[in-house]
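A single protein chain has been removed from this complex, and every other one stays in its place.
Going in written order, the chains are labelled A, B, C, D, E, F and G, and every chain counts its residues from 1.
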């Protein structure tokens, strides 16, 4: 059963949001993806959020661009944590998406990550689910340690090692 | 019966929105004011929007600050025109409110006016209602002409007249 | 007879403004397009606005970029509603166009939509004209409902349906 | 034993961060407050974060202004969720704090809330802790419902009720 | 006879624009001030610009705030140089005024000075009029030299001199 | 003899500044172009500015990007009018160039035009030189009239004419 | 003999720059303060910079606001390190000062600190002078350690200590 819902407002957000799904997969956390616009299909969105909670969804990840209301609208209808991913926009670079998501009023928080930061959204979901899952917490701790190691795949590259003596 | 609904997200927006009500009064257009947060009370907001349409509301004016979703959420639930008033914020000056209101995605427009521009929101509502009300259109045309006249109240001031020969 | 005028300041805005014309066509609303610069041909613009009102134009849509005065100048000369479309700019992304259009002073509103949001400008015009045209209002309500439906054209894509179980 | 650590970079942030502590108190969640600068006392900060995890801290709330590295540095040293509160600045309004906190690189998320949004940071912590505490989840659901109710304390005020017939 | 017209959109701009008048006075250049809104009284503005040129006005200084179209509209109707003064705004600091004035399209320049920079607008007018007035050019050169001198009025202050040995 | 100096800080600005030279050519105003950096070759810049004034240069056009000090430094050393052209930058779009040029302190104005607006800089120079050259003023008036005419070159295009009946 | 020159463009910058002088005093580094505008008195500025180098000045600290060219102009005339302090502005918060100082072109760096960050400018000067002064380096290391200690003056306050158990 899925524990994380990944919701986005439009099909065009799929590519930006894909790292969220793949990252959760690495941690063996089941997720489900939905494309539901907060503005074009608000009733379906509310219905989905309510049903999702019943089904066992524990964290929502919501990506949206421009006047990005999706994460806030989900947050208005659930008591589960909602993580917002501002999607980059061609005109204002995503500053509009960022402010529309992060500047939520008192009472209804959205946990906002960087513009296009869907991978971090997934990692945050892992951290949140680790609150009650010691196994998962261990996996996350290992992941964190692995961040500190130089990548090993390509032997000719030595990351985080001296590169040149200028 | 009220034709214009003035909705705002929080009591703190009342002062910014008051010119909307007063301006509609001058044009003898009945309005009703509601304070309903899109985030804290989304169900009540949706219920109100639907009922408002049935009651005869023809234009919505919605004022909100920060991640200002109120106008967009109303627009998602009505086919009537929605006018958005971005409310000034102490930290970002209202740039957050403006972008959250004006950058609506395709399909669901919000007619956005200036930051704190509730008077203009009311005038826009008058222009919209004038589409089917010739009397009102005349009144608006007279109002427009009056804008061009120097204010007459204080005789010692001569607006739009030469002030000084430098 | 045309009911909506689509005005833009330069031929280079044509592509950005085209969705406005096409959207109005879908609603069977006659429109006329004009390219008249507020700065290079101000007299022609004023003459056109006055003549347009006499001819039966009920709503103006005006698109412009940079120091985008076109919508405001039209609004100064008409009592009909004016919808402003800020056109994206290569240097500042359209922030200059947006602020030049939306921050109108008291007395002369411009109903501003998103940067490059000409389709929404047309939809707003439809909403405004629906004030006195119940048929049109119905069409708009149907359009709104259609927004909520997944696109049906390509059978292999299932929009707004689960995409993957992560 | 405290479950939430509220950390800030300077004593001047105390006022902005106070709602976090008070909100957690309302939910009967023990918290502890520390003032440790990421830049002036980095070793103490790292030591505190490591000891905090051992002591049972499950969520960090970190508030900071300007080049606000505190939340990110904490996130670098813990596998627990870190919530970042950008503190308003007198010159740039807090845009510097916001970008320094939210734009975290891949691998190390910070759950960012609004500028000065320490109350929402606490609510987010409650939501996160609710993942494993059904009692707390219930309390949060009640809190969410209470948001939708008009405040009852002052009888002469009727919030979210019609205010005036224009 | 006045050679410089100082035009502003609203009486509230008078204080910001006063240094323009006073500076021209110091150079013994006659000026005339007018308050005419480009949006509320466009016909009067055009009439004034045309009449001004006939009367002998050689340079226009125009101050305006928000969607500040005044300088651009004047520039559209005159072949004389137009100097634009963006007026500070309470919400966006004058960034809106600046962009609305400086980002003029090809063909119709506005010589823009700093936000609230009406004194510099007058100095620029002096420089422009000096093109054909050698006496004035000399005066301006003397003024420029005087800028380099420490102010002499208050004997206890020694500007541009060492202040303290740290 | 050249009357207008076109100065830029780096060879990479040549393309942005070319329309200035071409526009002056159309008005038969002799200009000279120089590439002198205010930061890398300040002495040569000062020497050039002083010599230029003696040679008969009456207006300076200066284009620069990033921390664009060139126009201001020229203005510091001449009593002739200086027109500044902010050059677009790849990172901040030219906002840095614009603010570095337009926000000049009291006493030393720079007449700023739009980002990359070198053509308008030349037109402003023409307007300034017209102050003492009636022939030139006539030419500029004719140019201004020509702006209002639809372009005639390509017969299949009808600019500023109805394009389509939607 | 002074080793650090503290230069500012206007007397109004004195208050912002004072912490630089006081901080250098604490480290027993002699400094001298000058108020010389890069725009109003460019020759004096150049003369001062050249003479300062001869006198033994080894580091320049320059504070300026708006189109803040002072640090860059000093850097153009010296081979010593120049530290720039962007001064907060009332309209744009100092964003203009910051970009005018930090975005220097290739070849002529300015070491920029935070808006109004004159104390840090002095500390940076100390760090630079420590390159050849081991005594000074030790003092700076002690200063750095002292940053990590809770202030001891007021006994009732316990900084960096637990403040409250929520």
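Going forward, a residue touches a chain if its C-beta (ideal position, glycine included) is under 8 Å from a C-beta of that chain, and two chains touch if they have at least 3 such contacts.
Predicted, not measured: the structure shown is a model, and the values here were computed from it.
Considering the whole complex, the hidden chain is in touch with A, D, F, G. Of the listed positions D:5, D:20, D:35 or D:76, the one in contact with the omitted chain in the full complex is D:76. Seen from chain F, the chain kept out of the figure touches residues 2, 4, 6, 11, 14, 21-22, 24-25, 29-37, 40-41, 43-44, 66-67, 90-93.
Those residues of chain G that touch the chain absent from the view are 58, 79-81, 83, 98, 102-115, 117, 119-121, 123-124, 127-132, 137, 140-141, 144, 147.
If you put the missing chain back, the residues of chain A touching it would be 88, 93-95, 114-116, 147-148, 157, 159-166.
We adopt the following convention: only the chains that are shown with their structure count from here on.
On residue numbers, the B-C interface is repeated by E-F, which shares over half of its contact pairs, out of the options E-G, B-D or E-F. Looking at chain D, one finds that residues 93, 114-115, 147 touch two or more other chains. Interface note: chains touch in the pairs A-B, A-C, A-D, B-C, B-D, B-E, C-E, C-F, D-G, E-F, E-G, F-G.
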